[in-house]
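The complex appears here minus one protein chain, its other protein chains still in place.
By letter and in written order, the chains are A and B; residue numbering begins at 1 in each of them.
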Amino acid sequence: MEALKQELKGKIIEVLNLEDISVADINDNDPLFGEGLGLDSIDALELIVLLDKDYGIKLTDPKEGKNIFQSIDTMAAFIEANRTK
Amino acid sequence: MENKTYIQSFCSIQNNSIRLNGEAVFSTEDSDFSDFSKKAYQHFEIGYPKFFKMDNLSKLAFLGSELLLKKVVESDKENDIALLFANKSSSLDTDLKYQNSISDSENYFPSPAVFVYTLPNICLGEIAIKNQLKSENSFFIFDAFNPEFLLQYANVLLNTKKAAKVLCGWVEYFNEEYKAFLYLVADEGTIEHDKNNIEIAFNK
Partner (left out) sequence: MFKKVYISDTNCITPLGFDVASNIANIEKGNTGIQKHENTNLMPIPFYGAVINNTDLEAAFSKITTDGNFTKLEKMMILALYPMVDSSKISKKTAFILSTTKGNITALEKQNGKSIDKAQLSDLAKTVADFFGFQTEPIIISNACVSGVLAIAIAKRMIQAEVYENAFVVAGDLVSEFVLSGFNSFQAMSDAPCKPYSANRTGVSLGEAAAAILVTTDATNAKVEVVGDGAINDANHISGPSRTGEGLYRSIQSAFLESAISADQIDYISAHGTATPFNDEMEAIAFNRLGLEGVPVNSLKGYYGHTLGASGLLETVIGIESVAQNRLFQSFGFDEMGVSQSINVIQENETKKCDYFLKTASGFGGCNTAVVFKKVS
């Protein structure tokens, strides 16, 4: 799962255009939204696209995103359990 | 009787260089807009990470507005500065990028972060958010730079007291060709706000 977490950090930085942030800056259990990285509603929608595009997971209810995207840890766990790519 | 209006300041951005009130203030070696705009962002110490989420049209408009508003916007009060912008190509540069993300049915992943920028007025939203401008704003499209309309409409906003100042901008971006020309209109200043002076500043 470690490799997946590092991979996720890199993808998030790239897909969400987080210019001044490096993989080393993101801790596995930092909140991604609100405090921490301070991502917003459009970022949440982009992460839903990321799940589909890179891991083949289609979220049936976008509101699930709130729990899945709490942190790198929760995202990685969800992807491990549900990925089809 | 209508009050006289003035151009308080102006800037232009094109060909990897930035001029403020007619003087060169920044330039880079020949590079693409993404690289040029990043270097400009760093040089002017803009310190606003959301800049990197913007599309090229919004980055262009935002950079120009930062140069002119930085000295004018007071953070502890409301600033009644209207935004009056125009261009020729609307958001077509980003529209093409978005269209490409939906044109292959085998690789169909519409991006919300790209889609939101497929409207030219989003750049006004970005400027308004950064400077907390809860003010009049509108985006127009013309076949070419239209100083007459900008002059007339800016004066309407000021004379009817719909705004205390007006930031006017021609912000055109398409396929790495860009020109931004922004100027701040108010009821005091040294350059009279008329069509001739707008055109002179546009060409400086």
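As a working rule, contacts are C-beta pairs under 8 Å (C-beta built on N, C-alpha and C of every residue); 3 or more make two chains touch, one makes a residue touch a chain.
These numbers were taken from a predicted model, which means no experiment stands behind them.
Every shown chain that the unseen chain touches in the whole complex is listed here: A, B.
Across the entire complex, the residue among B:G64, B:P120 or B:G169 in touch with the chain not shown is B:P120. By the touch criterion stated above, the residues of subunit B touching the omitted chain are 83, 88-90, 92, 95-96, 98-99, 102-103, 105, 108, 110-112, 115-116, 118-122, 124-126, 128-129, 131-143, 146, 149, 152-153, 155-157, 159-160, 162.
With the whole complex as reference, residues 40-42, 45, 48-49, 62 of subunit A touch the missing chain.
Going forward, only the chains that are shown with their structure count from here on.
Centre-to-centre spacing of subunit A and subunit B amounts to 33 Å, using the average Cα coordinate of each chain. Contacts from subunit B toward subunit A in the complex involve residues 49, 51-53, 109-113, 116. Within the complex, the subunit A residues that touch subunit B are 16-20, 42-43, 45-46, 49, 52-53.
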